[in-house]
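Note that this is a trimmed complex: some chains were dropped, and none of the rest were shifted.
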Amino acid sequence: MNQLRYGVAYYDEYMPYERLDEDIAMMKAAGINTVRIAESTWSTHEPQNGVFDFASVDRVLDAMHAAGIGVIVGTPTYAVPTWLVKEHPEVLAVTADGPGKYGARQIMDITSPAYLFHSERIIRKLISRVCKHPAVIGYQTDNETKYYGTAGDNVQLQFVKYMREKFGTLDVINERFGLDYWSNRINAWEDFPSVVGTINGSLGAEFARFQRGLVTDFLAWQVSLVNEYKQPGQFVTQNFDFEWRGHSFGVQPSVDHFAAAEAFDIAGVDIYHPSQHELTGTEIAFGGDMTRSLKRSNYLVLETQAQAFPNWTPYPGQLRLQAFSHLASGANMVAYWHWHSIHNSIETYWKGLLSHDFQPNPVYNEAKTIGHDFARLSEPLVNLRKDNKVAVMVSNEALTALEWFKLPDGNTYNDVVRWLYDALYRMNIECDFIQPSCTELSRYSLIVVPALYAAPDEALERLNEYVQQGGHAVYSFKSGFADDTIKVRTSVQPGIISEACGIGYSMFVTPHEVRLRSGHPEIRVAADDSGAKTWMELITAEDAEVLLHYDHPHWGEYAAVTRNRYGSGTATYIGCMTGSELLSSILKNVLQESGLWGAEQELAFPLIVKKGVNPHNQTIRYYFNYSDTPQSFVYPHGVAAELLSGKEIQSGEQVELEAWGVRIMLEAGSN
Amino acid sequence: MNQLRYGVAYYDEYMPYERLDEDIAMMKAAGINTVRIAESTWSTHEPQNGVFDFASVDRVLDAMHAAGIGVIVGTPTYAVPTWLVKEHPEVLAVTADGPGKYGARQIMDITSPAYLFHSERIIRKLISRVCKHPAVIGYQTDNETKYYGTAGDNVQLQFVKYMREKFGTLDVINERFGLDYWSNRINAWEDFPSVVGTINGSLGAEFARFQRGLVTDFLAWQVSLVNEYKQPGQFVTQNFDFEWRGHSFGVQPSVDHFAAAEAFDIAGVDIYHPSQHELTGTEIAFGGDMTRSLKRSNYLVLETQAQAFPNWTPYPGQLRLQAFSHLASGANMVAYWHWHSIHNSIETYWKGLLSHDFQPNPVYNEAKTIGHDFARLSEPLVNLRKDNKVAVMVSNEALTALEWFKLPDGNTYNDVVRWLYDALYRMNIECDFIQPSCTELSRYSLIVVPALYAAPDEALERLNEYVQQGGHAVYSFKSGFADDTIKVRTSVQPGIISEACGIGYSMFVTPHEVRLRSGHPEIRVAADDSGAKTWMELITAEDAEVLLHYDHPHWGEYAAVTRNRYGSGTATYIGCMTGSELLSSILKNVLQESGLWGAEQELAFPLIVKKGVNPHNQTIRYYFNYSDTPQSFVYPHGVAAELLSGKEIQSGEQVELEAWGVRIMLEAGSN
């Protein structure tokens, strides 16, 4: 991609009256240079089985081309037409709650032959028709694909075969999954029960892994179809998304993003986040770091919010702040969902750039300034490269395992991930994400490992070796506890990593009025610190230094947080959840130990700094004020051009940032 | 009806031992002159298919007649017998949750031919038998009829035909309901999916409207059967009820009361309300105003509470206060559900006038005073006429639409209705209720319009015209937003009424720490006012005066509450929910502007005043003390007879009201 793209999702099919020319004129005025179409309008394009009508696609492509706007065409498979469900009700996923009902999108059995047959036909019809159209710059397969809980008899049958393929014999399965427990043992393949009712977390987690594999396979199959038509210069992407808590929150439970991303040319993502007084930029950074890590490259923000919900309508300045925050994380495109607000159905209050009246409004007007700046600054800002020295290791398997074996206070895997990630974000530490299968750990000076509850031996051994060879690792509680079939390890805990950590434990309790007491001069526990939270492991520090002790009449002899020198590196183990201040104090100490404390760390949230190097080897630094009050800082680097204002900034100069403000420094001597 | 009626529901069938003579003696002692029977005892009257036994009906009619007590006979169709369900399980409604289970009442598919056949037969058998009995004064069809969620295949089939009849073609439906969205488009009638799983609020709301039509049709059909037997002087009524929140709360979601009431001679209602320290009289006024408005006439309170629940058992004086409050709203009958408490099953703790021991008790003893006064004062108090100058416009369609498109904080349509209605009630403003289809708006000086989210163009144009011709309108937020298929209007908001209101908006947000700032000298914002709540529209006042501004760093430029002179009238628009004090201040200002501020408004809750004119053209004013402490006021009207005490009250005289007290003033010179 050789330019910044500023885009919107556009649905000619949903328009209450003829709007195309007027919309394009307004897009041009706002600097929109990309639209995404067609990913949810199958019933318009195939109104009856085998009857096709691409009139809206054709006319939009023609009009966009005439206006110089590039188009990403989606395969329209994530929402099925009425006729298909009437003819073949089996295209709806049978889930643990029973058969599905028509209405919503994303309710299909993605293994159903009827669904696959009709999907393939509409994909081939649509993509073959548009692929040579000069407006088309790329494709999106499906949208926010998941497995939709599909777990009917046909899926159970596939799962049995998967289990036989993977584990060979029932004896192995009975042993590794502990099926003797409560008489769950399976002694003949024919007896394999549906796992919908299972109480065996090992089996349940394996089924979830199998279901995630269905998503990987389904997307790869769609890509293989689209690739047959893809022209030089065009790309295929997918719109990944995250665990949803009313907004993008954490690791996606239903998709292995790394595996699924392999088939694509470029990763895409939707990122939705709290706004107004709750805007922090954390989700923009989290989603960007994750998506950039999938293919270790730049990515597309295929969807983010314009006005969206009533509690998200941005304050003046926030839309700009957000757009440049995406670029600063490595995005090459920022696209809104969506151009115009919809007048019927369930997303009526998920507003676009335009309100229902299609008139200019404050948000649209702010977008115009962004589009103008994207066009003006595309050259220095596109294709930003990162060389992060910190990685966060995340795992779908650990996430699922902790759904089965929950933390007692309702916190989940992603709460632990975000507890650690957010602390790093507030300290201006940019991260990559890696999986336990990563074999290139030595890229990083520090690897942060949240709650890696279930992992294969090899992964943990690699981490031990990484530390031994000079790496620094930070583990949270619950790491290393179980193997990859979620069988708890029979050794002292935290299992294999206890060697590098220099600790052991076999007991753990729920904290109740347990304070923390420092064992290290640079880690200070504030008087109002809330103490141990969520979970606490009763750690015996064998070789390790105790950074924090539990302060409690009965558990006071145990360590809460430890650090161990192992080989040339260190392993820090955090045995309980803490308040965010105390965590920052621990992490600051680790960062200093790891040689990662620099000028950016002297600033902190709400002053957020992100940096990278452009293809001209120029260092770009973004400074963001994530607050409603002006901020200032002393610019510590070499003389720079501030790209938005065009002003030159000297080293040591005081820089003022208005509320929700942005500055972009191109360091002069850096190419 | 030529006398006040004081009644009870009576179930000879439920008696644990022979009670009839004793019960009638106790009724006579309490002034009970009416009983309602038979509406839920089908299984007693038809113990087997085609075998009839009306012994309990016959003996009750004979005994009541002998005692001079009139009887309302109910058709026993709202609870089906065991044999019918065993023979024809399809009489149970199939709902979104699946097939029904036998046990409760009100679980039928009211379109089932088996249900209708057997209903018709028992109705004809019962009504033909009793119609000439001299005890019978009238009939009630069914009871609290609704559609019970019926949504099975047969109902879906009827709905498709309804849609074709109403809209003609699928093209029209696809366009008006926005079915292209998420591939919901329907291109052949055969493909029309069950709407049980729909995510399209337009379609869902239309289905609810269709279901309400089933209720209207079912009741009209029952009335037509009963009318074949009805004798001169007898009436047919229905027991309507309200949205239930543990008590009668607001507009009934499942029935179009206005349409359903057409078939009946007189409207009936049940009204249940909080009691003890929570008794305010609001629900009595709300339910009365609504029911009186259905046929613009007097009505029957077919059910209200005697002892009822443990938190409703009335304090001394409350039962009297309640009874006269019903009369003051225009009721001609007050009947308790029910005479005696029941010894088995689910309503054991919904106690009647008598406890389970059938002995006199404090509540029964208080009823004796009421019955005595009803008999004594029937002549001046029966058939009270009202000429209210204020109407509240309510809409089933808006209610359903706001169920689909919810307010963010959980408040619903009826919360907005009650927010406005309750403020008027506390100011002693008596109201009528009207629907958007009302064409006689000019009856009223002021029309209050809560959250009229979805309405046809004509209705909104009539409101504009009403204002232009001198009427005064008050709209809340969310009014005018969508048309009658819940499609959001594509014009500036609030759509058609923006013309009369002189405002426009296209953005709206969730309030967070947003205060309100007065823009009008007579509207004062208290220091402790809670500010904007629930929802706020970012209004630009074009021609309108701004009564209240938002006070917020980013939304401060927008108006919260506006008033516009339009033609000879005014339109006030309230763009956010406010505290009740501030709302009262706004409404007071509107009332003064509309010439509706009078002597009654100088009093306020807990002193409640209601008035009317009796058939002798005498003005009757009721004064109620809805509090646990004595109140007093200066009587401002012409010399009157206080009917309960018989004392003469002079203009300007100080009147004392004991806790929960009542006074009834018949103005001497008023006939």
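Think of it as A and B in the order they're written, each chain with its own count starting at 1.
Just so it is clear, a residue touches a chain if its C-beta (ideal position, glycine included) is under 8 Å from a C-beta of that chain, and two chains touch if they have at least 3 such contacts.
Small disclaimer: the values here were computed from a predicted structure and weren't measured.
Taken over the full complex in this file rather than the chains on view, the one protein sequence occurs as 3 copies, with 2 of them shown.
The rule is short, and it goes like this: only the chains that are shown with their structure count from here on.
For the pair chain A and chain B, the distance between mean C-alpha positions equals 50 Å. Per the touch definition, chain A reaches chain B in the complex via residues 11, 13-14, 16-17, 40-44, 47-48, 76, 79-83, 85-86, 100-105, 276-277, 307, 309-311, 313, 315-316, 341-349, 355-359, 361-363, 628.
If you check the complex, the residues on chain B that touch chain A are 177-188, 190-202, 405, 408, 485-493, 506-510, 512-513, 535, 553-554.
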